[in-house]
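Let me begin by presenting the structure, written as structure tokens, before commenting on it.
Removed from the display is one protein chain of the complex; every other protein chain stays in position.
Here is subunit A:
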């Protein structure tokens, strides 16, 4: 082990702006170094162009009309006033919209359908399935006209009974049927019986609210039809998925759809599925024969883009007096839409974290007449670690044990639920290092025992955990005789520094300076990239990129010997040599995917692969008002090898910031009578602001995973896990109060 890396101190100071590429890497390998982002200059000068920022002659603007009822049928429209707004081109409804195909069923090899946000075939149906579903689209010459007219469209409905209140539907929850990747129910031993006789136990109920991603870039689409050829500018997490989906829905071959997405203004899961805004912009462009742009209003994002499901969770822990767990029960109820959505796997962490001989995990679902939920950063594990890790803290309290000691006493050798081997796990090291760095020994265990002036001070810990995934990725690498390298892959850049990381990998693999590598990405005309989800993009591309570089080296070495690869090329009189990994034909893609999935499942049966970490936090609570301030944070992570010390630390930090919001302020409020989201704005849904965020100290153990390409485990999501529990535990330490219902707002402390 190379010892923890201090990411905070690795920022190099750049005092002068230069245009990229800038010389940063002296000689030697660059993987692991804190290299500045290759797109830094573009993003700090306003030159990075996002989906709504491509000019087209004759561009028209679209705006959505949202249903105001949760369920029923549209019985008629009054569009007279709207149509009279100067500049309105058309008002599309189910009465006049061109047809669109319903989404085909998802299969494992059919990524385009995995990203079906909902099964609703917008404007091809009079049915309404949630409050806020788009029922009409106005297209106009100007943004102002479209927006004004959308507000003037009157819609009549025949309402039917809708089920919209998650809290009261708990009793109707249905146990989830599992699949190889997500269990519904899992058990080991007899947890209920062991729990009943446990000498020390806690039995707790937790709730977490619905959450929204709130990427600062609202979903935006610019769509242009040229005959049967479609060009779409869109901020998406899955260029290839989106292309396949649009081709299927609009009945054109995939080859005639081009998706351009070089910059994505934040996504966090919300730009993975294909939502109404995208489909209806493409539909509006087809109906009008004009290039059409639609940027959703912030309210429109809430009404048409699914978020994180709420959850109700029970965690019951039984332990011997020495702290060894004898029973771990974690059951959860989450919600989904009747027209789409997925089970938020809240019980998942409890299969992996503690060596209990008896474990019961059960996940149940309620179907609601609401906008379908979707992936949001660390699906399942973000709310799941809240319940489990807050319960562990409470158990430690009851046992009179230090919460870290309790965790270490139950640290498993193999995956607790099924006995599979861990490919890698350094949680002990993370806690040991973190405790020392954070000054955990200074904590006096008694709640309310630490003060700073009038502030009550609390310290809390929790474990972070996130499973590892991989997708297929096609990549080409070209080396030119001048020594420059071009990497091409249709990957997505949403802020993780994807191109920078891949350039570092290619530079080391081919022995060229970092500055010599350019990465082309963000376009469906490039070799098909993986989706940017499940923290899997970097490792997926890296695997193919390394293979391609290998091939390339062999090709070049076949031309001659001696000197650098570029020198061999030059001597051989070759301008460039290229190597590709992955097939671009339909058949080849299918075969490749089938092989990949078979290998993935084989691997999955053998190993459990996951990143983990220790979250340490300190809060200050005002004893009179209950105001909670997070005053210090340390995250120590075991995420395998890290490619870029700077961007990796930022991603981990960003996850922690999102977790602080989840813990203290974020909540999407759904009206239990009407199913309408009541706070669809950034003024009423409170994401953390500058003033809420203390310095966040990030460390990682930098130990490569032996089973993954380059040793990468993925780190896009793990940062958010464990955060809410660490805060809840710190709040308890400060005040003696346990809050089991997120967010922990000040009223709950009074």
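As a convention for this text, a residue touches a chain if its C-beta (ideal position, glycine included) is under 8 Å from a C-beta of that chain, and two chains touch if they have at least 3 such contacts; residues count from 1.
In this text, contacts and distances are computed from a predicted model.
Engineer: Leaving aside the chains on screen, match the unshown one to its UniProt name from "Transport permease protein", "2Fe-2S iron-sulfur cluster binding domain-containing protein", "Electron transfer flavoprotein subunit beta" or "Cytochrome c oxidase subunit 2".
Structural biologist: The chain we cannot see is, by its UniProt record, "2Fe-2S iron-sulfur cluster binding domain-containing protein".
Engineer: Sort through A:39, A:234 or A:667 and give me the one touching the missing partner chain.
Structural biologist: A:39
Engineer: May I ask which residue of A:274, A:657 or A:710 touches the chain that does not appear here?
Structural biologist: Touches the omitted chain: A:657.
Engineer: Looking at A:268, A:375, A:616 or A:700, which residue reaches the missing chain?
Structural biologist: A:268
Engineer: Taking the entire complex into account, which one of A:32, A:117, A:132 or A:218 touches the absent chain?
Structural biologist: Result: among the candidates, A:218 touches the missing chain.
Engineer: When the complex is taken as a whole, what residues of subunit A touch the one chain not shown?
Structural biologist: 11-18, 36-37, 39-50, 52-53, 55, 142-144, 148, 213-218, 263-268, 295, 297-298, 494-497, 646-647, 649-651, 653-658, 681-683, 687-691, 693, 695-696
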